[in-house]
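A protein chain is absent from this complex, but the other protein chains hold their places.
Note that the chains are named A, B and C in the order they appear, and that numbering of residues resets to 1 at the start of each chain.
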């Protein structure tokens, strides 16, 4: 994380404003919830909404206020224990498995905690305004990006909570269906040395750098994501019953858990439905397939006679406009107002109660899209870039210590805040994760 | 369960009134809770408060209204799935392990469900008033007793929920400490054939009968329960470190879970505290030891050179007034107003927000007490009495199908509704259960 | 255990002879085995044959030689660690779960260990001959009985080892089939006080006493065990698919493990076979059903409109010859030579390579039999008799510390050494145990 850069005055104000806006957006995402919904964790990966609200505040308290505001007093010293996620260097912490068992502090107490932190942060920003080299600015920017990650997780997790409830409550009202998509174009790239990774002055997580050179043999990448309809053809061709299509661990997982479809799909009376944040609805065949694990993405690719891209290929294709000029817009998200108007988009996202810059949908101009629908599995294991150096101190635990048994995902999903998406972003999840908004883009050799 | 007796008219009105009072008491017990507290389950044995409120209503809906009110319509047909506990013959049911993951229906919806059921029950009682032989009366009485069991469970469970929270919230304000207790008297009984089990016309669960004869060799029973102070002496004598004192399974449990004290005890800075519904407080040495498993009760008894009583011995001693005349009052609970005035009582119970007939305390006249503080482990395995016949239909699953790998507990605890306690009552829990209000009375041969 | 009685000189010699005979029988039971068969443990309950051979020797080494032969030196001091089963007071011991992982000492080393112990025991017996009060005699008798228990376990365990092998090897050649059995007689007993438990001077385990009085209401007991054919009728009536027939834990077990028949039964091409020590063979409908758990015995009894006997009823019926005169012979086993000639006997037992007094079979005179085919589940939980006192020291762990979550089984099985069976014998296993030779005798109220 580039958390110590000099920050021009104009940027300081922008950052203070952005802090306020992002913090409000997080609370705004909770508008459709009942108090009861904030409390539970339906599986080890899922954190309670209440915990997300508190943990993101703890982050500012611990890494900003504790260091830069000596008058700051926490409303409850036990919060540091309850809301530390995994920062070993930041002290003892509550067992993750028990997050969903803690009914107090109540939701209203957590919201008061947020306001307490926000007030202190406002005072700090006022105090250091004009000090372009103040070290707090970098950590504030990190905290904002951290909060945006939890905005996505909050939606991902509440979707699972609602899904686990036999009453199948809905978080929002349905979106319009998507328009049919055309055939995939295969975008071709020659062999060569490329530069990948983050290199500008703007914010990025530490794991996105250093920028460095890689060699890629010639390759091709699909112009759009695999659709529900295409994935259904794989299923109907026995995809979940043919071991030769699967990694060994993948096949064992399919057998152990009885997987026969993506996580939120159900078949009743011969018809497939998909659970989204709008509740159960008919499966939209033109929408990108979502909530598939790496195992499923890999098996699908094998069935389709293709493979998943490496992250170098993905970044090359996403960045190389001369070759794939049609997605010249693809790195910029459309405003929320455009939501739901596109083709081949996904209904997984949110119709937020207040206009927040979420990006559930593709552009509406007939072009392909590159990201903003579903995170895209790559066949690159999540390891360090050459000469990677984690940030100093506890925030160095943010990314580096997870570099093991996970895959890189690129792009962004319909639940990612638009301003949080980035060409060099490296998301990561293990092979069997399905509760995230994860989809499939195919690649192949030349 | 004697659920088909003829019911005199005066008793009919009394039962309808009692229905109303008990239902209100259940809701009254929730007054100190926040909405968030109703939702979670902190271990497999613990059900959410919200579930207790709904399940007891489902019981009346399923076993009374569905059979005797053909106009009754459930507010949500999925509730039958969500709130059936274990009655296989009453249809499919939600997985117990997931009770704490279901945020909807909300607390207010569950309370509306209760009112919906109560209204229908009121109409039914009005309609069948005067029909002494109507089969509903028996099931209503069963449902009232069932609800009272869940009142105790609700308290037991919320205590565990609060205990699992590092903030250690309190359910009520503290009670006065107890007065010192005197030495144990050993009440002696000769060998002989006794009649035990339920035989009157009044209500009892099916497992309390049939009344039958047993032979007991001569025995002695302690006049009061083991105190915290006495139990502490066992601990300080290495009780938890000496395998020869324990059953083999008990020793394995001690090792596996690292038990060194009853569940709610903690040692800090050299002093023992005990968590009660009033939060953490200094250990009250004169109070009966509570929240011990069968394993601990059995090991303590062996250490003390005694044993636990059989249930026949227990019932004989409790009933045999010529021999143990000092506790002539012991089967009748004192009104709630007398709570906390006694000696050797326990602070585990509740200072209920409304005056309900709970029985947390002993009498105040210097005599012993027999029950009302803690359930008393016996060394009788929970099996059927001779010629036991479970009730017909799904309610026959109430007791009979649990007759395996559990022990009988006798008496009643400070969390038991006073009107629910009974000489012949057979409670039952497995050897390692500690979250219930369970204590120790010693016995020995003559 | 009555391990300190005065022993007349004639009995001393008899005991020394018996030691020798029983020790040889144990080795004789291994004759059909390959070296590889001695090594493995196919589930937590099963010990390797090699371990049985060594553990029984360790028992004499630890409880006899270590105390009474100060010149005795163990061939390897680590054997005390490897071959202690569960005697906490006899020192640290090897983890039970790893018994099947230890390839050394080899079989031949274990046999040498046996001879080493036997030689020392022979010298000890010679030395103390004539000393009727020598305390060793009592422990020797205990050790002989302990060895006989392991003879049965050795057979029980090797049967499971062979069953787990897809090649299904056989331990012995097949026995002749059994003759058809007649209808069950129901033997009636009046209510009354009876004396049960061990009271003579002869050997018994400590848990068989003290002899004491019990009251039994009037009852009836079946004259013979339930047959395979009768059990098949239960299965064909949906026995394994009807939850109302099962204890709650039993039904959970049926579901979890997919039980549809007793453990060694298999259905292929529409026909049932049963695996015995002679390998797979057609199911013998007239033979007593065997290898059923308590759960299955209990469910069968409920289906049959009966119940299991209590142990007091069982012992009363077995002992009460005026009432059940037809089985006047039933407490005496027939010589091995008569094996296999009877009716309704079981093919589970052994045709031992040398003539040892095993009792696989019923008498051949048309009378009922009472025991010697299968251990008989009772509905009595395994708890202490009134005033039970375990033996002093480590041998006191033999029985007492297991009195929890197990059921008493009475009688003896076809794998029990004939001289080991006894009217007052209390065997015990948990509810789900099926690998033992366990069967069903029905009872009911009067």
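Following the convention adopted for this analysis, contacts are C-beta pairs under 8 Å (C-beta built on N, C-alpha and C of every residue); 3 or more make two chains touch, one makes a residue touch a chain.
Every value quoted in this text rests on a predicted model; they were computed, and no experiment measured them.
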item: Where the missing chain makes contact, among the chains that are shown; value: A, C
item: Selected residue (touches chain absent from view) among C:40, C:124 or C:155; value: C:40
item: Contact residue for the chain not shown (choose from C:13, C:106 or C:173); value: C:106
item: Of A:231, A:246, A:264 or A:375, the one touching the omitted chain in the full complex; value: A:246
item: Residues in chain C touching the chain absent from view; value: 34-42, 50, 76, 78, 81-82, 94, 98, 100-107, 161, 164-167, 169
item: Absent chain, residues of chain A that touch it; value: 86, 88-89, 191, 193, 212-217, 219, 243-244, 246-251, 294-295, 307, 379-381, 383-384, 386-387, 397, 401-405, 430-431, 445
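The rule is short, and it goes like this: only the chains that are shown with their structure count from here on.
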item: Distance-maximising chain from chain B - centres being C-alpha averages; value: A
item: Centroid spacing, where centroids are CA-atom means, of chain A and chain B in whole angstrom; value: 48
item: Centroid distance [mean C-alpha coordinates] between chain C and chain A, Å; value: 61
item: Contacts with 2+ other chains: residues of chain B; value: none
